[in-house]
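What you see is the complex with one protein chain gone and the rest in place.
Chain IDs A, B and C follow the sequence of writing; residue 1 opens each chain.
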Amino acid sequence: MTETNKLDTFPKLLRHNAEMRAKRPAIREKDHGIWQSWTWAEVYEEVKAYAAGLDKLGLKAGDHIGIVGSNRPRLYWTMAAAQFLGAIPVPVYADGVAEELQYILDNAEVTFVVTEDQEQTDKILSVQENVPTLKQIIFDDPRGLRDYDEDNLHDYVNVVDAGKQVVKKDLAWADRMIDATKAEKASIMLYTSGTTGKPKGVVLSHNNILITARNAVDLEGLNETDEVLAYLPMAWVGDHIFSYAQSLVAGFCVSCPESTDTVLNDLWELGPTYYFAPPRIFESTLTTVMIRMEDASKIKRKMFHYFMDHARKTGVDILDGKSVGLLDRIKYAIGNTLVYAPLKNALGLSRIRLGYTAGEAIGPEIFEFYRSLGINLKQLYGMTEASVFVAIQPNGEIKADTVGVPAPDVEVKVEDNGEIMYRGPGTFMEYYKNPESTAETKQADGWVHTGDAGFFDEDGHIKIIDRAKDVGKLNDGTMMAPKYIENKLKFFPNIKEAVAFGHDRDYCAAFINFDLEAVGNWAERNNIAYASYQELAAHPEVYKIMKEHVEAVNRSLATEERVAGSQIKRFLVLHKALDADDGELTRTSKVRRKFVAERYEPLIDALYSDKTSCHIETEVTYEDGRKGSISADVQIMDADTFPFNATAMAAAAE
Amino acid sequence: MTETNTNSRIGEELLSVNNIDLSFGGVKALTDISFNINKGEIRSIIGPNGAGKSSMLNVINGFYQPQVGHVRFKGKDYTPMRPALAAKSGIARTFQNIALFKGMSTLDNIMTGRYLKMHSSFIEQALYIGRAKREELEHREKVEEIIDFLEIEAIRKTPVGRLPYGLQKRVELARALAMEPELLLLDEPMAGMNLEEKEDMSRYIIDVNEQFGTTIALIEHDMGVVMDLSDRVVVLDYGRKLADGSPDEVSSNQDVIDAYLGVSH
Amino acid sequence: MFYREAGDFKTSYAADQSILSIKLDRYFVIGLIAFGVIVVPMIGNDYWLGSLLIPVLVLSIAALGLNILTGYAGQLSLGTGAFMATGAYMAYKVATNLAFLGAPVAIIIGGLSAAFAGVLFGLPSLRIKGFYLAVTTLAAQFFLLWLFTHVDWFVNYSISGVPSIPPMEFFGVLISGAEATTEARYLFVLGFAIILGLAARNLARCKMGRGWMAIRDMDIAAEIIGIDPLKAKLSAFAISSFYCGVAGALWAFCFINTVEPGAYDINRSFQILFMVIIGGLGSILGSFLGAAFIVLLPIFLNNAPQWIGLNLTSDVISHMEIMIFGALIVFFLIVEPHGLARLWQIAKEKLRRWPFPY
Partner (left out) sequence: MEFLYSIFVTPFVEMWTAPEFLAEVVLGGLMSGIMYSLVALGFVLIFKASGVFNFAQGVMVLFAALNFVGLIDAGLPIVVALIATILIMVALAFAIERVVLRNLVNQEHIILFMATIGIAYFLEGLGEMIWGGDVRPLNIGLPDDVWFVGDILIQQSEVFAAAVAGSLVIALSLFFQYTRTGRALRAVADDHQAALSVGIPLNHIWIVVWAVAGLVALVAGIMWGSKFWVQFSLSTIALKALPVLILGGFTSIPGAIIGGLIIGAGEKVAEVFWGAAYGGAIEEWFAYVLALIFLFFRPQGLFGEKIIERV
């Protein structure tokens, strides 16, 4: 620690690593068939030159520099180089359409933008004139850009070469710049995807990020030998902490996949030791595992399930170091050689020492599945405004339905209205150019509203049930937490998304999106022919399955006094999958509840009438941006509900 | 690979065929064909099936020896041209019905394209030392550039036999590019492709021409594609030259319209 | 199932292109070689070493040779026996007249002479293909063998015509002739097998190997790439014959201790061809597997009846042996035309995918 105390800004850390870990790999990229690697020393030299180059092009301290693209070393170096000059990198979600980009770039008043390739560059050029502050554009991959003659368009390589000259002439330049960096100054600006309204720019200082990052590193004992795959959007705070900040703090190597569609294979090749993924990824992985096993020979399948059952019984205890009978341990060892280890290997998870999941609740059995394989998977609770860490599950005491205890140096309290508040080193500086939002989120005394409702359970673990503002009341006054219900539904592999309603209504009702992969596979196995999601959605058999799931949820709700009243009386299966391109989901695929409610008003009305079906016409956007519309008669189904009884626990568990 | 300035892409004459007569056992395939190809241009040879397009290509890279006429390449006369000579002097080609090495992976197929650029001795190879190893690695890098260029990373190590038609065509192009040819002959590069694949292929052809400054001569009978690709077009019909000139000139030429457009559409 | 490839990633082309780029395979092969070099000689008795392993290894080398020609370069040959004979007789000449050169050199010179003969009889391959070529190699088979049996110079004018190999030393250890210990001969042969196997693997993955395969798969395309069919085919013939020659010499020096034409007749040629086909065309591993299979199968068939308690007269067994052998060949070709190597490949893939089916 002591030696790192003075290292309170990113550039200082980078310089430090270049000295202490000169020969160790700092970053890799799967490119041209192999994992091209750069050592800390090389990265430092590159970044120095790059910074000088940017300086020459006129990037100044306090400027904002947009970063548009998927995880690429040069884009990470852009962050470092910008911080070198005291400028503030603003990574942007690259899969966003031009308008989305324009809003953020304009709002952030970026003077520079660095793009990954032709595709992104075209986007920027198309919105350039609407971003008056934008001066220079720099691109990483020159492919297809050779004929572009805009004179404010620069090839990364040229920028760095120009910088090299400067650095060569003025050897002290780099150190002067580095020493000038201030820990309390802004180091990065990240836009929250904003479940409601326009995205807001969260400004975070070197201190915010580095202290929290360092705390987590110490808590989890990460070190320079760890391996991380950087595959989540750079604009997302998680990636910034896990793949950038913590890499600099702990000195471990970050690897970038070849392309977004090779991630799975790259993950398998790399075999990271430190891994983060949102629940949906763990979920889909599990689904594919199960589907692939379906095609295995009978004996193999038997063996697989036999040992998976055993793992479910004993695996977690063994992982948590609880006492387990010798026989069970032996059985587990056999299972390990025959199933667990090979399976982990096949998924590229065999070397994982620490796995995180967060963002939304993860299904208990999904969570258990990975832990029972011996993967130390933990949930954490955090947000951009807190530089991620608010709460982490401590080793040894993991509970599927909580997010653990407050992170180091972080205080957490629950308001009377059930909202969770925190205070800590990671607390953000401000929302950029948005004092009022800043004020209403961040109190003078440093406490910050999370906007989530929840409570501490008996042993001090935090349990999140929903967005505070979404927690509503049925007309009879019983409280209903839509997210809580939706999650229970989504825990079924067959169900992809669910939207529950009931605030100011007489009873609870829900939209359901099934998982096309899982259900589609089921359909094939029962040779049910279908051409589209829509067709399958209307199928009575599908409805039957969904009804079973809904009633299972009702049963489990019936066991918890606070929510027993909010069981689902009526539901429907949506005729189309909720889609980010239609604005129904956020880029991090969270449901935009309000938007959906307005868009499908007729369906909701139907849910609260006695209709058994309802016609609806919906506009859709295709990948290529073209618009079209689909119409369907969505049928509505009743589900049984159950009286409250705590003893039904057992039943619910199934 | 040599970069060229796109503005003045087209340079002086690279290859010319002069008064070519070719016949198989009395059957005339080509009659008094002459035309030239300039450095850096995309030149198309079109015509209905059986017009002698492929024969023309086979004369250029020496599979067929014409009874009359000669091929002039880089200011040197070849009477006749021979495949080996063609390869050495910088002419590469692809075939209408794909001629890949079925037993090898995509990577090996493309590596084979570097054959003439490797010089390691038998012993070095047997022991995998010295030049042999060095060459393997150097050329692998070059080949990877091409793989990246044609976006076939995903199939790098798949046996080409297992690839779908469109990809095989692309691998064959990659193999030809690996030779770093000055003149690239493409025999119906888009035959049997769907629209999307055709568009991709045309994009690659243009990219090759621009990025590496490779001169390209291609055969097509689908006129549409050719017209927006090529700088100049030669039209053959029944082994005779019908027209020669810019796409517009050619497509407005009456003989062509009769002989060609009439036939295929 | 046993593979743990996650995390075994490549950061350089050297690593990516190394033979056995998968860790487990590497360890396995190294272990196997260590076992063969250290453990086997200690535990193996004379029968195992002398009557099974040595012939298997020697014939593996011959199979490697034929596989280079037929499997990689696609040129069918029925003259393997003759090229083996060439190696044997020439090595014998050197060993007797230039003894000071030592056994290895003698054997290698034998190989080189075989290579020369190979090139000679390979020349027609430039004009003719397939079974036509097979006939020219048959010519080699009969002509060369006739030559060695009818020109006494090759056998130093010995009356019997089957002279025995002089005892020769390698680093002070007797490795040829009747007095040499089985262990010494085994290790000597093993050494050759390992080195030649490795060399073949390297050739196959370098320029030369790609040239061969190109000619095999699509000679026209190969030509326009600049591959000279003459060079490619003749080099294949030369190297192939070199391997066969060395094998032939080893057969004489380290196994039967004499040079006798009977050991290199047409049936030998077919035997090697079987090895290559059963083992797997165009596979180094296959050559070894094939050799082991073809050598051990008859021995197994010979003993099987007793094991299951039948006792048949020896000639019935020998007839049955031929029959079953033939039947198995057919059966095998039907089940897996790509040979043992392919089966191995499939099994390996299954293990890598485990527990998933694909």
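Things to note:
The rule we apply is simple: a contact is a pair of C-beta atoms (placed from the backbone, for glycine too) under 8 Å apart; a residue touches a chain by one contact, two chains touch by 3 or more.
Just so it is clear, the structure is predicted and the values come from calculations on it, not from any experiment.
Checked against the full complex, the candidates C:Ala139, C:Ile195, C:Ala304 or C:Leu343 give a single residue touching the omitted chain, namely C:Ala139. Considering the full assembly, C:Ile128 is the residue among C:Val39, C:Ile128 or C:Leu230 that touches the omitted chain. The chain not displayed touches chain C at residues 70, 76, 124, 127-128, 130-132, 134-136, 138-139, 141-143, 145-146, 149-151, 220, 266, 270, 273-274, 277, 281, 315-316, 319-330, 333-334, 337.
Keep in mind that, in the parts below, only the chains that are shown with their structure count from here on.
A complete topology is adopted by the chain contact network, contact being made between every pair of chains.
When every chain is represented by the mean of its C-alpha atoms, the one lying closest to the mean of all protein C-alpha atoms is A. Set side by side, B-C and A-C show the greater C-beta contact count at B-C. Averaged C-alpha coordinates give centres for chain A and chain B that are 48 Å from one another.
Separating the centre of chain B from that of chain C, both taken as means of CA atoms, is a distance of 42 Å. Shared contact sites, meaning residues of chain A that touch two or more other chains, fall at 33. Among the residues of chain B, those touching two or more other chains are numbered 140-141.
Chain A makes touch with chain C in their complex at residues 25, 28, 33-37, 227, 268-271, 292-293, 295-297, 300, 303-304, 337-339, 341-351.
The residues of chain B lying in touch with chain C in their complex are 61, 63, 83-84, 86-88, 92-93, 95, 99-104, 108, 111-113, 115-116, 118, 120, 122, 125-128, 132-133, 135-137, 140-141, 175, 179. Within the complex formed with chain B, the residues of chain A that make contact are 31-33, 144, 146-147, 258-259, 262.
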